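Reading through the structure tokens given below for one structure.
For this view, one protein chain was removed and the others were kept in their places.
Chain IDs A and B follow the sequence of writing; residue 1 opens each chain.
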Amino acid sequence: MRNTRHWGLTMSDSHDELNFWRKYVFSTDHKTIGIQYGITALVFLFFGFSLMMMMRWQLAYPGQAIPIIGALLGDTFVNRGAMLPEFYNQLGAMHGTIMVFMGIVPLAVGAFGNFVVPLQIGAADMAFPRLNMMSYQAFVIGGVIMLLSFLAPGGAASSGWTSYAPLSDIATSGQTWWLIGMIFLIFSSLLGAINFIVTIIHLRAEGMTFFRLPFFVWSQLVTAFLLLLAFPALQAAAVFQLMDRLAGTSFFLPSGLVVGGEASAAVGGGSPLLWQHLFWFLAHPEVYVLILPGMGIVAEVIAINTRKPLWGYRSMVYSLVFLGFMSFCVWAHHMFLTGMGTTMSTFFQITTMIISIPSVIILSCLVISLWGGSIRFPVPMLFALAFLPMFGIGGLTGLPLGLAVPDVYLHDSYYVIGHFHYVVAPGTIFAMFAGIYHWYPKATGRAMNESLGKLHFWLSFIFMNGIFMPMMFEGMAGVSRRLFNPEVYNTGLGAHGLTVISSWSAWCLALSQLPFIYNFFASMRKKERAEENPWQATTLEWATPTPPPHGNFPSPPVVERGPYEYSVPGAASDFSPQAVKQGV
Amino acid sequence: MSAIDLPYQIEPHPVTGVTSGKLGIWLFLASEVMLFGSLFSSYVLLRVGSGMEFWPSGVEAGLNVPIGTFNTMVLIGSSVTMVMSWASLKMNKLGAFKGYFATTIFLGALFLVVKAFEYSDKFSHGVFPWVGWPEAGDPSTFYALYFTLTGLHALHVLLGILPNLWLLVFGVAMWETDRERFTGRIEIAGLYWHFVDLVWIFLFPVLYLL
Partner (left out) sequence: MDAAEVKAHVRVYVLVFSALAVLTIVTVAISYIHLPTPSAIAVAMAVALVKAGLVAAFFMHLASERHIIHWVLILCLAFFAFVMFLPLGTNLGIEPLWPLSR
């Protein structure tokens, strides 16, 4: 074995004999771990979505008993089937936490990153397979802690996914669970990020220079740096808040705090703003962690289905790197309402305007890539195409929020919810769906059903917009995003019809996922096998056997050209694979 | 074990010139820099925000500077024995390695023991994380920061000692089978250990002297 380590292809003789546990549960194979991440994250996504569906009931029909589910929940959550305010707060906090930290990030980075990156760069596995396994395990432990926190006395965390202090400092014990769960999730991301960076720097195949990397790999590289360097700020904040909650310190408790009409017994001297700074120092880069892998997937899918190279690949890469860098110096635009000084808010408004430039460059490049292509419309392409306007709406509606003056009016309204959900839900999640439909044939050896996929796409597209577009108008009408009962104030009561539309769209969106869920499982059992390269793609992952064996490539691939050589004049076919065929 | 032998675990990558493990540990340390950076940044924010007159220096707050100095020396000493243990391996002196490496672990443990005495002394004088700075008459988060920062650092020391112990007792068997790889592991353990030392180099003046 020793002399073969230069190209890690030789699999030890024992790999076929791995038992069930080693093969599927404690696997160190990046593909298995990617699929584990993917399935776990999809389950969490659906769970987080279910939480939101209950909230939507309360918002549309305040005070009325929740049908079916209301009868099943205990007295701590509902009163005769009608939601209690405390439970509403838990749902809100946990919906955000689960979707961001346990749903999309593990899906975008853990699942797609793990499965696709080593294949696309021509590596046999991730650089540290066992760290990879630990990363997944830490993710599961963190996720389970988060879920179990619903059983804690007083229920789960209820101070919003941002856990703003001092509210979170004095919240019930669910918040402690949240912090501990978060520490595990951060640890998981840290291990993953190290692994990705080392893998991409060290394990690229021969000839795979940095500017021959598929855009998706670039997006994962930048994302990994964001995870590596931004998450520690939340780690520090979580430690401080744990101390506040468990050891009685007052890092985030100011002097003279009054809780429920009584002076707090806490020492004081702390700063609630410190939490916000540390949190957003993480969470703004986190926004880019959510969106960059999505952009990467969309770029892959668009290049393949337009049968022409990405327009402006290099400028996209530079924009990506600049985006990653800038995402560290815009965090306080989430905090214009905290009374920060004009100098600081001016600084952060300027950086915020600057950071929109690279996003626009990337989006423009993707749109221009469509020009003159002979476009195919398989399901992944539909999702990728839908990503463009959805992300566009999400991004453009963010501009008023990046300026302090309109932000003061809009910040606490549904406009903000509409804005960032447009980026993350019809934006990133559509990109994730595109990725699932796109790489499913490679992972399973079976193609997903096109008709069901199209049904899934069109229904999702309609209802996604049905949920979030009304929110923009609600927000501008002055509906607060922090109210348990929307009827409690007169402001924005006229917009209640929009709330109802939003809620029904949410429930319909859930139903629209049924074709997908069925398709996902039923397609695995199909008899006919998918081709090795069903999309006629150039990148390396399509040069492996399907599904890729342990070790991925039968012989080391040698990369000859860039990732998007489609319709090269004079070439034999309309795609020129990156690797030379070597008796594959 | 993974069934796949990946490249650049032992021999350096031809372009970057380092092994995967070394690149990995430095990335990890970069993340740690950000963690302690956030903590120091928070310290500055809380201290400036509290108003300087309510913030004690370490001596005013009752920290024992001679003991702190002693502990600093202990940790610096452990750092030098750590680098000597690596150098011994490079010179193929396994015995010297074991001596130096064991000393490193001993000094790390000594640091923790001294720290524990400092803590218990504080506790016995009624100083806890939640008391702030009793003499000030105004709340300050001095002791909260002291206990959190030193506690987190002590945790890092502990998380350095445990793998080092494993390397000394069990991991050393690898010396017989794969010397280069074992030396690489000691270097990585060393990098982490020096980083822990480096953090203390800042923590000591910030908490005890200023």
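Throughout what follows, a residue touches a chain if its C-beta (ideal position, glycine included) is under 8 Å from a C-beta of that chain, and two chains touch if they have at least 3 such contacts.
Just so it is clear, the structure is predicted and the values come from calculations on it, not from any experiment.
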Candidate in contact with the missing chain, chosen from B:I4, B:V18 or B:L107: B:V18
Of A:M102, A:L273, A:L310 or A:L483, the one touching the omitted chain in the full complex: A:L273
For chain A, the residues touching the chain missing from this view: 201, 225, 229-230, 233, 271, 273-274, 277-278, 281, 325, 328-329, 332, 335, 339-344
Touching residues (missing chain, whole complex) on chain B: 16-18, 22-23, 26-27, 30, 33-34, 37-38, 40-42, 44-45, 48-49, 52, 57, 59, 65, 69, 72-73, 76-77, 79-80, 82-84, 87, 90-92, 190-191, 194-195, 197-198, 201-202, 204-206, 208-210
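As a convention for this text, only the chains that are shown with their structure count from here on.
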Chain B-facing residues of chain A, complex: 1, 4-12, 14-15, 18, 28, 123-125, 127-131, 190, 193-195, 197-198, 201-203, 228-233, 235-237, 239-240, 243, 247-251, 255, 267-271, 274, 277-278, 281, 550-551
Residue ranges of chain B in contact with chain A within the complex: 2-10, 13, 16, 20, 23-24, 27-28, 30-32, 34-35, 37-39, 42, 45-46, 49-50, 54, 128-132, 138-141, 144-145, 147-148, 152
